[in-house]
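Every protein chain except one is present and positioned as in the full complex.
Chain IDs A, B and C follow the sequence of writing; residue 1 opens each chain.
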Amino acid sequence: MLRLIVIFFMLGLHLNAEDCVDCHKKEAQKCQSSNHYTLSNAINITRKAWGIKDSNVTLQTIPHSKIDVKKPSDLVDDFLRRKCLKCHLNVKNSGERGMKRQRGCLACHSKHSKKGRCQTKKIAMSKCLSCHNKEFVGTDYKGLFPKDYSHSFRTPLQKDGKYPSQRYGIDFHHLNQDIHYKLGMSCVDCHNNKNGKNWKKNITCKDCHKELSKSNHKEYHSNISCSACHSSWNMSSYELSVFRDDTADYAKWKDLTLQEDAYLNKFLKKALKSKKKIKPVMPDWVDMKQKKGVWYSGWRYRRWEDMVLGVDMNGTIKILRPIFQYRVSYRDANGSMVLDDVSSVDGKPLEAWAPYSPHTITKKAKSCERCHNTEIKKGGVYSLKIPKVIYNGKALSKTQTDRLKSYKYKKIRAKMLN
Amino acid sequence: MNLEKPIAKPSSPDQCMSCHSSTTNMDKSHPIEVFGCFKCHGGNRYATNKKDAHRGVVLNPSRLEYANRFCGECHSDVVKRVSSSMMQSQNGILNVLKFQWGELSTPIGLEGVVELKDKNSTSLAESHFRKACASCHVNQHEDVFDDKKYARGGGCVDCHRIEKGHQEKNHYVHSKLSSKIPSKNCLKCHNRSNRIGISYFGKFESEGYGTPYKHGEFSHKLDGSRFYYELPADIHHTKAGLDCIDCHTEKGVMGDGKKNHHMEDAEDIKCNDCHKPKFKKADSLAVMLSDLNGNIPETKSIAYTNKKNSPIYNLQKDKNSTKFYRKRDGKAFDMSNMSNKPYHTLDIHKRLDCTSCHSSWVPSCYGCHEVYFENGKQFDWVKREVTKGSWQEFRSFLRFESPSLGVGYNKKIMPFAPGCQVIGTLFKDKKVEKFHAMAMAGWDPHTTQKEVRSCEDCHFNPASLGLGRGNLDIKNNRIFFEPFYNSKKSGMPFSYPIDGFVSSDGKQFQTTSRKDARSFNKKELQKIVGAYKCILCHDRYSDKIYKDFNKSKILFNSGKTVCLD
Amino acid sequence: MSKYVAWVTQALFIISLLSGLIVVFVYYPSNAYDSVQKLSFITPFGLFFRELHYFSSEIFIFSILVHILIELSKKEIKINFKSWIYSIFALLVALVLMFTGFVLKADQSANAAAEVAFSLLKDTPFLDKFLPLVRDNFVFYWKFFVWHGLFLPLIIEYAILKHVRKLSVNISYFTIALGVTLLVSLFLNLPRDIGLDEKVLHVKGPWFFWGAENMLQAGLSVLGINVVIILPFLLLIGMYKSNTKLLKILLLLWVIIYAYFSV
Partner (left out) sequence: MLNKKRRKFLNLLPYTLVGGFSYPVVKFFLFNDKPEIKMLIPLKELKEGITYIEKSKIFIYKNSQNIDIYNAHCTHMGCILNFNKDTKQFNCPCHKSRFDIDGTRLRGPAKRDLDKIAFKIKNKTLQVG
């Protein structure tokens, strides 16, 4: 009964981050240095990819883009502010299905239940996924792989003949789910502060799975990450063309209103329907002001079965993924192409590959062939699968690639199959 | 009362030239000064006033309903053949569609477009055929296409017209017809379904992003709203720039007068017609065709197709060389014959069609969600009017890598791809009905490369084996496969993975487009995957274990040969 | 009055004959339609002579009818029986000439008319023996051509000679006839030729057959048609020195009925 009264009491109040800080000073301090608060990881990797050399800014210090644009790096902050940083702690979300959450501490620490809303210590997975969706680790845990943008992929139709409603502003293919998810575990079961660990640091599999049974874990694959073998699929999204258009040219996007961006979907639908000319504007999600120009985007292609291996900072072999291979276009309000499909600056491609751990873990590891037989054909878009710029890691060395095809491997593998 | 008529000093046998004096010649074989206009267009050749002269004129005499009267006066044999050819009747498409949708028990039987003309059918497959497939046949009316850029049809001119008639400054350029048909004419139609036309040029119809954006617009456009990305093109294109007609013979394309059921019955050319040619004396048709071409020398010894014995008059044998001439411009290439290396002669791969190794990729469009709105309205390409009921097409995902393999229509192993995986939703008056007709089809994807797929790509890649994308492993000679795709959760009305042709224990999930075509069965799967352990080390065809692989296996199993220490 | 009409009629016949003599030079039975078209559209003054030939013949028939009308309105037929028969025969031949001329223009309606004539002949007892006189499997128009261009003119000339006993070419009647023909052709056009490839729903024969055509369509048998066609000639023959009043009324009745069906 007391609990209920407290809940109702809480409902009446509109909690702000400041209210929490009054009591939870320590936690608040910790939070301010966390990546969730600064988003420096995502910001700096993109800025570097777009040609800013020593980038070290945070959500709080990210500058505005220059008005006089000459190269992609002059636009990267605008791109980040309006296209990427939709999911920081203080953002007012767009209210799409799956993306409803509050701001500040309550962005994570609140819970919707039948009884109402309350703050909670145990963070629901839905809260995490409201940001960690699309191409990123998060929704892959539930086996979700985003569908392509074009309306021709929006299936199956609902009973009234309308397009299916999307979660996080996108449609998904359903692939294999992570075994931890199948067993009922949520994000915070692993990513937590327990065991005296700072949750900013990555938790490793070995923290739980201390006993490694089989011989090949130790004998052959000592310096490989668990997820490289035990992930069933991974996200490879090749070549992202982004285009900021300051002119009101919407007609060609009629089949591509869905661009994993709920605001853009709504905006384009309105603009295509309206007889009046609607100004091309899009919000800056950091200072929450509407600014001129609309950012459009489109992939070359995306795969879940492809794998590119690399080595991370610690020398562990991991799966690499492109985040992303950019091609940048910018048309100003006069209609002149300031940047026309720029894919490299000074010979350096605008791309960033990074090692990552797909959250699509299965008990049974991949067959050896999925790593040992990977051959990348050259020519056409096949060549997009060859990493040119790798962050926080490097490509496999010659000895490592040779080892993939070594006689020793073949012999051992043949024995296993016999 | 008319006294004296105005007479143009005739440069043609018809008076038409007194008005149409500026019209240029169509081609060298039909000069206006000999043929005049009337022979081809009808009307009144002597009248000099517009009304009388144009009475009964046919603008496009090559439409098949007129062709008999005009073109057919000289080319009656061809007109007859084309009228019953598959490109005109589309019986292959209609029958396979009806077969796959469960309306026919075998993929043969119906006549095609002609049969549907005056028929009011309630069949779902026929409705779909009318509203989608039937837009492409030789005798389609060009004028029903809103966008003239993509207009198809018109009878003989559908293929043979290389330049459309148009008015130039001071003269009218008559439509130019030619027997040197440029590939772009073939591509007007052959760019969908199995997409061989675009695959040949290394274009893969993409997910529709139009990326990269060039000059603020979409790039890599195929047509209106379709886009592509570049993949390695067919070697015949990259190396020699061959056009479709360089291989495809006249009989193979325009029909042989027989009633063919499927594309492969009508098709004439095979890889070994050129790469393992048999030379014979040039017959009169061959001489005529090379004369007509003008660029190809007349030689005594030329190749013939094995199937229909049509002359391949551009593959000629001289005393000391074999030359292949490109029909477009007569450029000569040295013909490379199929080698006698072990990979072509060994028994282990004798069931393989050339395409199973040499096709590097196949456009595979998974999950064709067909939606039918009973109350909608859509253009009926057979009746050429808007009728009730409309179809809309959706898809799940596209792939080009590691094409699936299966046993094809010729009982040989060849690449397979979805063709077509229909997941239908029918929005009827008050209720919603569902059906699905999942099928795979095998064909020559026209993405030939000299380099072949690696051994592992066929012997241990689940996608190639037809299992689908996922994780494959074997233990104690049993195949274990865990697919990535969860069809049920993704909203499909079936539980097998959408890219799964066959289960790991040999159960075929999907139908095919032919009676004889099928996926691998359990035995075959085990044989293929079972060979992989040998392939790991013995990765050369020249390896002696392949000379008699069965014997080698027996020897190995009985412990007489040792390979692993 | 009757005399003048008769002379003009004769002059019209001569004009028709002469213009026919001209157009025959470009007429090729084996290439009939084309040669007619060539005549009308290309040959200098070709259409002029064709029109002259056509209209003079048409007016010729009309003036014969007028001539008969005037003569029948008189109380008594003055000529002897032999030339009376010849004159009726001449009328018949004139109509056959008209019909063969219609067929010789060789367009679609001409072909249809020929076919109808063939079937009428074929289905009529006795007359069916004469089918080979007009039908030819090799050059369709050849026999029509011979009849129209040679034998029928000779026959009709002979009949006319028997009828009038003297042939006089009075230049003033000739001028009147020519003038009338030119005047008519100035205001009227030739009925258009229906091209062989044209798609038309309905083709008609020469105007004097319209009534028969419509009667056939209304369900009259072939025998009935033959009776209808022959009846006025029989009536005319019977009129010679008999109870002419009844026959005249019958003929008038026939004309009214036929005219009714013709329209």
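Remarks
Simple rule for what comes next: a residue touches a chain if its C-beta (ideal position, glycine included) is under 8 Å from a C-beta of that chain, and two chains touch if they have at least 3 such contacts.
Values in this document were obtained by computation on a predicted structure and should not be read as measured data.
For the chain excluded from display, the touched partners among the shown chains of the whole complex are B, C. Only one of B:D291, B:D347 or B:E451 touches the absent chain when the whole complex is considered: B:D291.
Among the residues C:I171, C:L201, C:A218 or C:V263, only C:I171 touches the chain that is left out of the figure. Of the listed residues B:K28, B:K431, B:K523 or B:K544, the one in contact with the hidden chain in the full complex is B:K28. One chain of the complex is left out; on chain B, the residues touching it are 3-4, 9-12, 25, 28-31, 33-35, 284, 287-288, 291-292, 294, 297.
Taking the whole complex into account, chain C touches the unshown chain at residues 22, 25, 42-46, 48-49, 171-172, 174-175, 178.
In this text, only the chains that are shown with their structure count from here on.
Rounded to whole angstrom, the centroid-to-centroid distance between chain A and chain B, based on C-alpha atoms, equals 41 Å.
Between the Cα centres of chain B and chain C there is a gap of 64 Å.
Centre-to-centre separation between chain A and chain C, using Cα means, comes to 97 Å. By the touch criterion given at the top, residues 143, 147-150, 152-157, 159, 161, 164, 172-177, 232-233, 239, 241, 243, 245, 249, 252, 255-256, 296, 298-301, 304-306, 327, 329, 331, 337, 340-341, 343, 362, 364, 366-367, 369-370, 373, 375, 377, 379-382, 407, 410-411, 413-415, 417-418 of chain A touch chain B in their complex. Within the complex formed with chain A, the residues of chain B that make contact are 202, 204, 206-218, 225, 229-232, 360, 367, 369, 371, 373, 393-398, 401, 423, 425, 427, 432, 454, 456-457, 460-461, 463, 469-474, 480, 482-486, 488-492, 532-534, 536-537, 563-564.
Chain B contributes residues 1-5, 7, 15, 42-48, 52, 55-56, 69 to its touches with chain C in the complex.
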